[in-house]
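See structure below.
Right after this comes chain A.
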Amino acid sequence: MRTIPADIAERFEVGPLVEKRADLSTLDVDSKDVPELLARLRDRHGYRHLSFATATDLFEEGVFVLTYMLHNHEERHSLGVKCRIGRENATMESCHLLWEQMWTYQREMKELFGIDFPGSPRVDESFVLEGWIDIPPMRREFDTREYSERTFPTRPGRSTKDPATHMKEKLYPEAL
Partner candidate 1 sequence: MEPSIPLRIAYAFVSLAVITVYGLLLIGSMARISAKVQGRVGQPVWQPFIDIIKSSGKRNSISHGIMFWLGPVFRLAGGVGTYMFVPAVLGSVVFQNFSMSGDLLLVMYFIFFGQLGMALGASEGGHPYSAIGVSRGLAQMTAFEVPFALSIISIAVQYGTLDITKIVMAQQGGWQHWTLFTNPLAVVAAMIAFLGMSMHNPFSVVIAPQEIPIGPPTEYQSNLLGMLQTNRAVFNGAKLVLYMNLFFGGATNVPVMVVKTFLIYFINIFVGQAFPRFRVDQSIRFFLGVPTLIGIAAVVFIAF
Partner candidate 2 sequence: MSDMKFTRALADPDHALKPAGRPGPLGKPLVLANDGLPEEEKAWFCDAYPTASGPYKGILENFLNWARSKSLWILGFGTGCGAIELRPLMTSRFDMYRFGIQPRPTPRQSSVFVIGGYASVKTLKRIVRSYEQMMGPKFVVALGSCTINGGMYWDSYNTINAIEHYIPVDVYIAGCMPRPEALLAGFKELQRKIRRGECEGAVKYAENFEWYKANQKKVIHDWNMPDYNY
């Protein structure tokens, strides 16, 4: 059973340590503590490797959950540091000084979710989408199907079958 290290527990307001698997836990923190906490985890607790950083859109609650996945190579343990930020004018402090590759993830989040990271290098340049003019496509209010139908003309006559029923009909017609 893992516990939150004492120096972290007394310095930051952290939520419970949720053990997902033997080699993966997550920790909820307040968004303003993230850079400091990440630095402490990196420098004193062996989580030197940044696996990825990503965002999840909790549309119903009106927040984005940012996850910074760190890895400790000695203990073979991954730790996800999670924080919540508001969906409106979402802004987060940039952590690119801790890991250089962080700015790529931040640039991606800026493009796909519209979360701003002031001061992050090249954060305003386009990442995978060139010349995107709609709302960021990974936000849940973005209707990808509607957008696709509106933008990309299709060949007429496309139909879709539910794979499960279709295969049932083909393979076991007597069961129906």
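Regarding selection, all candidates are chains of the complex that A comes from, given by their letters.
Following the convention adopted for this analysis, contacts are C-beta pairs under 8 Å (C-beta built on N, C-alpha and C of every residue); 3 or more make two chains touch, one makes a residue touch a chain; residues count from 1.
No experiment lies behind these values; they were computed from the predicted model shown.
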Which numbered candidate, 1 or 2, lies in contact with chain A within the complex? 2
Per the touch rule, the chain A residues reaching candidate 2 in their complex are 126, 128-134, 137, 142, 144-145, 147-149, 151-156, 158
